[in-house]
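Yeah, one chain of the complex is gone here, protein chain that is, but the others are all in their spots.
On to chain A.
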């Protein structure tokens, strides 16, 4: 067994009074500050404990992190239940309250929920099990080491004693909290590594109100916003007389969401800090009425946003921008001097002495996250309390924003996490939560703020638009001896200078540039990797072809270099694990064979601590790619819940492929040209791969994330398969615009 420190102390524990029904409540330090020393079980239940064991043997486990579809609401409690050693059938899962004093990183982002909470979750379960064992040892007068635990039952064989957790829960609540506890050997896992169905499956399939949009409060008013139609514009004046004369409309006013003197945190992104608000008695009536508001929008002058931890603030340039001009600017920038981020060997010399040199450039557009549940939040702000309920990936950060903006203390803010109807990064940025709170504070009423789809899509915080130029040099024996990446975007560069092929090639240069803009951007599933992984893997396919090598063998040779004689000492990846997923995909896809006239492409990428390789099998039918199958090989360490892990990989792969083929958010005069799903193309059932097959590397190492890693390599494999099928390389996303010859003139000239 492995010992881990518990980070708990005596005062951490809540003792349940006999009057309230006996049971063990495992809790952390925040309870010690509560007024009631001996709350009843009902009170304790209201406070949402981490683990609760009732006398009837029911175990309630709180899932700490926001659930956005990554299935942590099932997998996190599974880890607790494993170490506690209970029968999963007796486990009831609840969503934990936001409480940073108890829980580790209550945030859905960066594919880090399991990765960062693995030890804390194991500790919680193991601590409770330890106390139950100690209680049994004490009451039976036997050594704790002789007591066996299995699926919620304690047994002492020699004495013939047995007790359920429920029977021992009361006694366990009087046991001293251990300073350290044993966690299980990985080989003894009974719950982890076995498939467990989504705990919310029955609610979802029967239409239970589990999402933020489903929160309806007593006497609440409905609210919607009107924002500037273009980036670079702000409100001058407005006339709402027609709206106010319409039935059911209560009020129209403006709010300053983030005033000039407000210091923003990094999740306070908003291009439109001042908004018009309309409120009324139903969603439909305010949606109708808001269209009649006549606003006068004017261009703003450049300004600076105050930012926490950045004394210079963030500059917001003036002007209304265009996608055509963006591409022209990016291409110009790609040919100018850029910032050198990493250099190994002597790339200039290597390129000048090379037998063959290849150079290629790639672009990708802005993307709107477009989760199907639009931005919305419920707020009920009174003089001494702000109750906020809805979909948010960053409750810890937004609690601070709301407190600061409302002028309240942190302990007066109560953010409750609902299930999130898709985020993909967009719901990390909680301006809509602050907006709902401000509206409620002003009206002194409970408020439900809802964005229309058009509001959601045209509000900004997009995936940035990117450009990359790669060069590779081969020697006379077709070894890649130099690699050069120069990349940038608006407004950020997607470069990861220390990722593959850095470390695998003797001469290496990575350069970066950026262009400022007033179009807000934000983390989008696999930030930066969603572009870099895709285009780097498409480029390496061309290099392998130039070298006359099989694309998998070519990559394996490079990984072999990185294993045997790595270049530099700051390489972000483990070459052996990287090679491992390629070897697995080679085997599982029967690489090297061809079937039914399908064309195949391969790619592999490492990001968010996990490794994914893909093979895509497709054919073109009537000018449209029909993807028969996507093969995936994944190394994410220990796979906590296989059925859900495979679902993530399937969805992530299809999501990557969908965006690369179809999606684009473009601008003209600062105005987003796509406003709803009729003109913003997301992948649909009939376009989707017919099958996705997922294979995991068997591993005992620390589990890492799955929400993001599958996205980028699927795009690389798609691009490489499209080349095999059509004989043409696709350099500009979305590929369908290229396939249908609809791409922008400036892109064509790259």
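The rule is short, and it goes like this: a residue touches a chain if its C-beta (ideal position, glycine included) is under 8 Å from a C-beta of that chain, and two chains touch if they have at least 3 such contacts; residues count from 1.
One rule holds for everything that comes next: contacts and distances are computed from a predicted model.
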Checklist entry - Can you pick, from "Nitrogen regulatory protein P-II family", "Amino acid ABC transporter permease", "(2Fe-2S)-binding protein" or "Glutamyl-tRNA(Gln) amidotransferase subunit A", the UniProt name of the chain not shown? => result "(2Fe-2S)-binding protein"
Checklist entry - Of A:102, A:683, A:697 or A:719, which one is in contact with the hidden chain? => result A:683
Checklist outcome for this item: Considering the complete complex, of A:83, A:511, A:650 or A:725, the missing chain is touched by A:650
Next on the checklist: In the whole complex, not just what's shown, which of A:285, A:499 or A:528 touches the removed chain?
Outcome noted: A:285
Checklist outcome for this item: Those residues of chain A that touch the unshown chain are 68-71, 195, 197-198, 200-202, 204-211, 213-214, 216, 222, 247, 282-285, 287-288, 370-374, 419-424, 450, 452-453, 643-644, 647-648, 650-652, 654-655, 658, 676-678, 682-686, 688-692
